[in-house]
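Dropping the structure in here first, questions after.
With one protein chain withheld, the remaining protein chains of the complex are depicted in position.
And now, chain A:
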Amino acid sequence: MTTHGGFEPVFCTVVPPHVLDRLARNDDPALSGPARRTLVRDSELRARRRVTTEFSLAAAPAVKAPSDQPLRTIYDAGHGTELPGTEVRAEGRDPGQDATVNRAYSGLGATFDLFLKAYRRHSIDGDGLPLDATVHYDEGYNNAFWNGEQMVFGDGDGEIFVDFTNSIDVIGHELTHGVTQYTANLTYYGQPGALNESMSDVFGALIKQYSLGQTAAEADWLIGAGILAPDVTGTALRSMKAPGTAYDDDVLGKDPQPATMDDYVRTGRDNGGVHINSGIPNHAFYLAATALGGYAWEKAGLIWYDVLTGGELSPKAFFTDFAGLTVKAARERFGDGGDEFQAVEKAWEQVGVRIL
């Protein structure tokens, strides 16, 4: 009998998965063996739920990611709509046969990396929130969304869209909705909604650039470049560089995004045009980032992040409120009259957003 023999039955009910995960990598096989077996058990999901419930009842912290690593779980909805579905890959497990699962897993990792390394943010909530994603949602489902707790990805119908995990910026986009929810919590309607969408596009694009090591000049500034089906006439779903030019297709129609306030679209549809007017703050970010050069997450991205998380941005903020705060943040972060402050101010001027 080993000294650690008594651990095994305990793992099933009370040991949090991140502890199990660490144990599973322990050099001592007496520790790692039982932990590994527990991690692969089918009951792991149920165990985690029980653990989470018990912890929250006890007013202790819920399951959290370790200090510098993500805690990812990928689920498979099996083309149904039940969430989260069946667990198919837990943190630290090797890639399997399903490329969609593997892309979701690495996309979550890339998102976690950018927020941690560029902004010292520990996961979506800044407090080690586990990252969950469900793939293969519904049949031929042409969408991906954030449901307030996790990401959900459809496979696309193959005619208009293909697998929504194909673009890393789409994965980053969905997770950034989580960051926004935990920070400025911008209302998902009208201008605050378009700002919410723009935050997701901005950080989605930065996650892609960070993972590819691209400068602002090298980046394509496209959102969803990998998810359009081959027959669709277009390059992506949105272009931050040239809003309104991403696609022009007989089935899909034409990219409706404006680049400046002159073409602002007033509509009640799409939650008041959140995916349409986001083109304006998207383009402002592109202009500021390319004017400053280098890696976009280091300067423009940091300024935008400061505003999103700084506590001054109202949930009902309009473009002009947001613009004013970015100029202020650029001053505070990089000094008065510096390149950063001027580039940000000029970017908003170019898209026609007045700074009050």
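What we mean here is this: a contact is a pair of C-beta atoms (placed from the backbone, for glycine too) under 8 Å apart; a residue touches a chain by one contact, two chains touch by 3 or more; residues count from 1.
As a working rule, contacts and distances are computed from a predicted model.
Comparing "L-lactate dehydrogenase complex protein LldF", "Class F sortase", "Metalloprotease" or "Oligopeptide transport system ATP-binding protein" against the UniProt entry of the hidden chain yields the protein name "Metalloprotease".
From the set A:V101, A:L129, A:M240 or A:V274, the residue in touch with the chain omitted from the display is A:V274, counting the whole complex. Across A:L237, A:A259 or A:L287, the residue that sits in touch with the chain not pictured is A:L237.
In the complete complex, the hidden chain is touched by one of A:R72, A:R121, A:H136 or A:H173, namely A:H173. Listed here are the chain A residues that touch the chain not shown: 81, 83, 142-148, 152, 161, 164, 170, 173-174, 177, 180-181, 188, 196-197, 200, 224, 237, 252-253, 256, 269-271, 273-276.
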